[in-house]
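Below is a structure I'd like to ask you about.
Note that one protein chain is taken out, while the other chains of the complex remain in position.
The first chain written gets the first letter, and so on, giving A and B; residue counts start at 1 in each chain.
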Amino acid sequence: MDGKFIKFGKNLVTTDEFVAEGHSFCVGCGEALALRLACKALGKDVIIANATGCIEICTSPLPVTSWRVPWIHTLFENTGAEISGIEAGLKILMKKGKMPERDIKCVAVAGDGGTSDIGMQALSGAFERKHDFLYLCFDNEAYMNTGIQRSSATPYGASTTTAPAGKLSIGQTTWKKNMAEIAVAHDIPYVATACPSYPFDLINKVKKGGEVKGPAYVHIFSPCPTGWRYPTDLAIEIGRLAVETGIFPLYEVENGRYKLNIDRPKLRPVEEYLKPQGRFRHLLDGEIAKIQEHVNEEYAKLKAKVACFAA
Amino acid sequence: MTEKRLKTGPDFIWRDMEVGNIVTEAGSAALRRTGDWRSQRPIIDKERCNKCGLCWLYCPDVAIKLLEDGYYETDLFYCKGCGICAKVCTREAITMIEEEEE
Partner (left out) sequence: MSKRVGLEASFAAAEAARMADVDVIAAYPITPQTHIPERLAEMVADGELNAAYIPVESEHSALSACLGAAAVGARTFTATAGQGLELMHEVVYVASSMRYPIVMTICNRALSAPLSVWGDHSDAMAVRDAGWIQVFCQNNQDAFDMTLWAFRVGEDPRVLFPVMVHFDGFHLSHVTEPVILPEQKEVDRFLPRFQYPFALTPDKPMTHGAFGPPDIYSEAKIAQEVAFRKSKDVIIQGFKEFGDIFGRYYHPVEPYRTEGAKVLLLTMGSFSETAKIAIDTKKNKGESVGLINLRLWRPFPFEELCQAVKDAETLIVFDRCISFGGPGGPVSSEIRSALYNEKERPRVVSFIGGLGGRDMAVKDFEYVIDQGREIVEKGSEELFETVGIRGEVTGIRG
């Protein structure tokens, strides 16, 4: 930790690494990059509660740890509750004078399964009770750690091991659960989507989410070469394509007000995003057209929400 | 790179467990070599490099190090050889070569 920065145009990025080298994320993992950047945004005055999942497994093999910030993992589905206890605990200990007053960010980290499936209830409870915490969902769109099983965040048409494409199936037959919108529905002060292909945007959002008083949620698109079956050097491009096709738009919702951070006048065709990925390889033109139609619709809805709040 | 060793396997006995299996040494996993996963390695061509730092920024494995002269080098103790650095380099200053090639 030397507190130095590297300058990228107007953006400064710390050289401090809060997740040490020697972690066991897969080769070319987009999530590992997203985590690295998010932790840079958070800095050292943080306590992280991590749900079971790729990040947990790849960073904490006893008797060693990758973490250079205080970190705790207990279970899969309870991260919302655990961070509630951490936040309430710190607050009351400071209030009672048992701990010096200081700013410690309480941050929960989980995957898409740990968030939009099994951890939803605990997270909803924590949002509703308005604890002061930031929740980071690293979304690699399936249960990757256990071997690419479908989750409610798996996109339509993707082949996974529990919703495989076959003679009678296209794989996932349901549309991806919109977790960011579910967070918005809890009327929390800050919700954002981010992608490591846009590192400064990601860093800014995580920083903002950490600084906001009350619950904040950042949904981070995390390309997975292993589960999505694309070459290990493509994480950044896949992320960019997801954003530029409108499949994963980058937006923020501050106190209920929507703002698109990247808005292309014309979206790229979804095919460009789907093609390089093995999980979509089986899709025929009809299905691709269906996905295109859905993306157009969802994107239009999002733009309408943004327009609602335009000055 | 100095050879780093972990107290694991037969050296590690139950009395070595901290209360609650807590790990008190922050970042101790940095002792683990992940470079041996690699099937290809990045070679940085200093001539082409403009020190933009994108390879450093996008490396998922913290395996690109900033040198004092502003250039970057790969840390092969950790580099898993994904090739992201080569892909994001706008100057084509990084080439991936097969591990067996020297």
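The rule we apply is simple: contacts are C-beta pairs under 8 Å (C-beta built on N, C-alpha and C of every residue); 3 or more make two chains touch, one makes a residue touch a chain.
Keep in mind the model is a prediction, meaning the values are calculated, not measured.
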Item to check | Chain not shown: contacting residue from A:6, A:57, A:212 or A:267 | outcome: A:57
Checklist entry - Per the definition of touch given earlier, which of A:72, A:212 or A:288 contacts the omitted chain? => result A:72
Next on the checklist: One chain is left out of this view; which of A:6, A:88 or A:184 touches it in the full complex?
Outcome noted: A:88
Checklist outcome for this item: Listed in rising order, the subunit A residues that touch the chain left out are 44-47, 49, 56-57, 60-65, 67-75, 77-78, 80-93, 95-96, 98-99, 104, 121-122, 124-125, 128-129
Checklist entry - When the complex is taken as a whole, what residues of subunit B touch the one chain not shown? => result 8-9, 12-24, 26
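The working rule: only the chains that are shown with their structure count from here on.
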Checklist entry - Using CA atom averages as chain centres, what separation in Å is found between subunit A and subunit B? => result 24
Item to check | Residues on subunit B engaged by subunit A in the complex (per definition of touch) | outcome: 6-8, 12, 16-17, 21, 23, 25-34, 37-38, 52-54, 56-63, 66, 75, 77-78, 80-84, 86-88, 96
Item to check | Interface residues, subunit A side, partner subunit B - complex | outcome: 6, 8, 13, 15, 17, 19-25, 27-33, 36, 59-69, 196, 199, 225, 231-237
